[in-house]
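For this view, one protein chain was removed and the others were kept in their places.
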Amino acid sequence: MEFLFNLILLLFLAAVTIGIIGVRNLFAVVVLSGAYSFLMATLLIAMDAVDVGMTEAAVGAGVSTVLLLSALHLTNTEEAPAKHSNVLPMALALLTGAVLVYGTWDLPRYGDPDTPMNSYVGDEYLERSIPETTIPNVVTSVLASYRGYDTLGETAVIFTAGIGVLMLLYGRRRKGDDDEGDGRS
Amino acid sequence: MRGHLILRVVSKILIPFLLMFALYVQFHGDFGPGGGFQAGVIVAAAFVLYALIFGLRAMQKIISPALLEIAVPLGVLIYAGVGVYTWILGGNFLDYNMLDSHDPSHGQHLGVLLVEAGVLLTVSSTMLLIFYTFAGRGR
Amino acid sequence: MLDQLPAIIIAVPLIAAAVCALIRNETVCWLIALVVAFASFVGSATMLGQVQKYGEDISYKLGGWAPPVGIEYKVDLLAGYVLVLVSLIATAVLIYGRQSVKLEIKKNLHGWYYTMYLLCMCGLLGIVITGDAFNAFVFMEISSLSMYTLIALGKDRRAVAAAYQYLVMGTIGATMYIIGVGLLFTITGTLNMADLAMRLVPLLDTPAAIAGMAFIIVGLSLKIALFPLHLWLPNAYAFAPSAVTSFLAATATKVSIYLLMRYLYTVFGFGFSIERTPIPEVIMVLSLLAIFAGSFTALFQENIKRMLAYSSVAQIGYITLGIALANATGLTGSLVHIFNHAVMKGALFMLVGGIAMQVGTVRLSDMAGAGKAMPLTMFGFVLGGFSMIGVPGTVGFVSKWYLAMGALENGWWWIVALLMLSSLLVLVYMGRVIEVAFFRERPVDAIPLKEAPKSMIVTAWVFLLACVYLGFDTSFTVGVAEQAVNVLLGGAQ
Partner (left out) sequence: MEGLNELAFVLGGVNHWITVFLIMAGLYIIVSRSNMIKKLVGLSIFQTSVYLLYVSPGKIIGGTAPIISDDFTVYSNPLPHVLILTAIVVGVATLALGLALVIRINEAYGSIEEDDVYSGEDWN
């Protein structure tokens, strides 16, 4: 059952992605990308990643959509028709895909508990979390303690982005503010 | 959207619950899914909802951009401050075992609570601030 | 205190960045940034000294958790060497850049500028010092996001477009990097680089390891701006504020090269990545293309900042060429050139910043007669140019010497010939600037020029004198580089 559910979600994801490639109205693209995030969140929850799924739903479908919509409000909502040939991008994507298929071909099959990944450090966290930190949600204990330094970095990333956006869009927009554009620098 | 009575009433009822849910997610993060990041996003979402219904200006009267500009670095400082405190107690950076000399696992729990509070503060205020700057740009 | 140094040099800049964002006063923030950057430099130098003295890597357990469960900081000779470089340049550019930042960036953003600058430094140092593959990604993003912002602060509208271009290509690079790390993680279950190296030994020939390696190398090559993935670099360097360009040109790509070396030599090991894969051949071709395409394009640039940026593409080619030579001498040349190029390119960009400030533009045609009006700047340019060409007695010569020796060890005399040919190209494009500045009269109607502010000239000249000094006394650069190479190659066999 689990597997069938996954398969359907995965196929939906692929379909939405094809939609995003094809649609030229950017509002539709944003709506589709919201749907993509919800599907992704469901899929993540189906794969037991409840924390990640919850975050993806809140961030991908929530915050990202709001940001994209407010950006669309300030810019243009229609994508111009493509002027270039798609051969090179297609070749690049196919090459990347080929390397990935090659790389993932031999990976342990889905759901195997005895892979190196599932029997090494990950397993250790499950055993150590309660005795060492008293926290039953292992994701929280790893996030905030065992790999808490990554999370400090992650907070710093958010901080950087926040101040960065502020610096770029600070103050009211004035005409001619941005272009000293007489072609000279 | 300011004229829509139903939206205004529903959101007025909804927003306190959203904030309460955020607090639940924050403090229940040790036992169930959730934590500072998720809670921060939910808090921001509640305020964004308020701003969408009642207008950006009304929202900024409650939480001014200047206040958020302070809150963003403050969250980072809380997180890093825990690390500095563990330094002072003689441990490595972010070694929460130091926080409780009797029972290290208690110290761990305390440390996790503190840093999650820092994450909550930075994430919620940054998200809201970014929304302010984007929404305020158009007028 | 001393055993906490690895965490101090990263955490303190991060805390200082947050404090600067609270204070936002230009003078105070500048002072905080300067003190913190200098403290990081002292800390890095102390650690490098310790590693050299005791011959033992420094390992630091963040949160007190032993790796691979926790995140580890690891300082070996190579890491210490790059840490010293980054923190040194960061300190110098702070002294240099204050005046030009005041002039080029809107007044109410000055405090935040130093926040971003510190975050960028913190991110770069974090990439170097970490022994954890995923932690490197987190710090890569801190440095990248702050870099995109700093570049977009340039006065010209093209700065924003360049920053966007960099953001897209940089994010592709970082994502490819985590795809690669993900593949390695799936087959080994660990993220600690040393542990990864150990557990990868029996798995090196598996498709997942090879694909992971390919993704990591391509991703990092985007960050390094290795030809032909360099497209973001010229515009980003050309239109960023002067101080930002000096800092980035001297540090950002170097740190990515460092990370690439970490993977090639520490994680996969010399015996696999260099001896058993076609990586050296590929890097060889790309490096030579970078050297010639970069130098050749530089010949046709009107904007001298952009000219120097294309020259950076070529110089990155020299550094990667050392990897491709696949012997100790070549790799020494490459490590030495990381330091040397940072010093000389840093100095040149600093001088160009002074020109931009006084002349108002960085277009070659507007610089006629600048040699007479700004003798210190333009003579500095001549000296920097000599170093770029590789005249004996300058640092440029030292690195090229080691590269040439490395090539000869393999019997590849044609590489030596190509190196000399490329120096000729450098002579031509640097010569163009010098010709215009010294041998053309300034138009009568042009605004009169004067020398750039003292703080800018002095810092630039300190770097230029370092170019000469390090050209004679190579005990620091070559000394550390040779020891580091021993460790890198020895540890792999």
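We just call them A, B and C in the order they show up, numbering each chain from 1.
Assume contacts are C-beta pairs under 8 Å (C-beta built on N, C-alpha and C of every residue); 3 or more make two chains touch, one makes a residue touch a chain.
No experiment lies behind these values; they were computed from the predicted model shown.
Peer 1: Write out, one label after another, the shown chains that touch the chain missing from the document.
Peer 2: A, B, C
Peer 1: Thinking of the whole complex, not just what is shown, which of C:Leu5, C:Val75 or C:Ile178 touches the missing chain?
Peer 2: C:Ile178
Peer 1: Determine and list the chain B residues touching the chain excluded from the picture.
Peer 2: Residues touching the hidden chain, for chain B, are 31-33, 37, 123, 130, 133-134, 137.
Peer 1: What chain A residues would touch the chain not displayed?
Peer 2: For chain A, the residues touching the absent chain are 1-4, 6-7, 10-11, 13-14, 17-18, 20-21, 26, 29-30, 33, 36-37, 40, 43-44, 47-52, 55-56, 59-60, 63-64, 67-68, 71-72, 74-76, 79-80, 82-84, 86, 88-90, 92-94, 96-97, 100-101, 104-105, 107-113, 115, 117-118, 121-123, 125-126, 129-130, 136-139, 142-143, 147, 150-151, 153-154, 157-158, 160-162, 164-165, 168-169, 173, 177-179, 181, 183.
Peer 1: Mind listing the chain C residues that contact the chain we can't see here?
Peer 2: Contacting residues on chain C, toward the hidden partner: 134, 137-138, 141, 145, 148-149, 152, 157-158, 160-161, 163-165, 167-168, 171-172, 174-175, 178-179, 182-183, 185-186, 191, 234-235, 238, 301-303, 306.
As a working rule, only the chains that are shown with their structure count from here on.
Peer 1: Looking at which chains touch, is this a line, ring, star, complete or other?
Peer 2: complete
Peer 1: Between chain pairs B-C and A-B, which one is joined by a greater number of C-beta pairs in contact?
Peer 2: Of the two interfaces, B-C and A-B, more C-beta pairs touch across A-B.
Peer 1: Just how far, in Å, is the C-alpha centre of chain C from the one of chain A?
Peer 2: Here chain A and chain C have centroids separated by 29 Å.
Peer 1: What whole-number Å value describes the gap between the mean CA coordinates of chain B and chain C?
Peer 2: Once rounded, the distance between the two centres reads 36 Å.
Peer 1: So how far apart, in whole Å, are chain A and chain B when each is placed at the average of its C-alpha atoms?
Peer 2: Taking the average C-alpha coordinate of chain A and of chain B, the gap between them is 21 Å.
Peer 1: Could you check chain A for residues that touch two or more other chains and list them?
Peer 2: 145, 148-149, 152, 154, 156, 159, 161, 163, 166, 170
Peer 1: Going by the contact rule already set, what residues in chain B reach two or more other chains?
Peer 2: Each of 69, 72-73, 76, 80, 83, 93-94, 96 in chain B touches at least two other chains.
Peer 1: Please give the residue numbers of chain C that touch chain A in the complex, ascending.
Peer 2: 14, 17-18, 21, 62-63, 65, 68-71, 106, 108-109, 112-113, 115-116, 119, 122, 126, 134-135, 138-139, 141-142, 145-146, 148-149, 152-153, 155-158, 160, 179, 183, 185-191, 199, 206-208, 210-212, 214-215, 238-239, 303, 305, 356, 361-363
Peer 1: Under the definition above, what is the set of chain A residues touching chain C in their complex?
Peer 2: For chain A paired with chain C, touching residues are 99-100, 102-108, 115-122, 124-125, 128, 145-150, 152-154, 156-157, 159-161, 163-164, 166-168, 170-171, 178-181, 184-185.
Peer 1: Using the touch definition up top, name the residues of chain B that touch chain C in the complex.
Peer 2: Those residues of chain B that touch chain C are 69-70, 72-74, 76-77, 80-81, 83-84, 87, 91-97.
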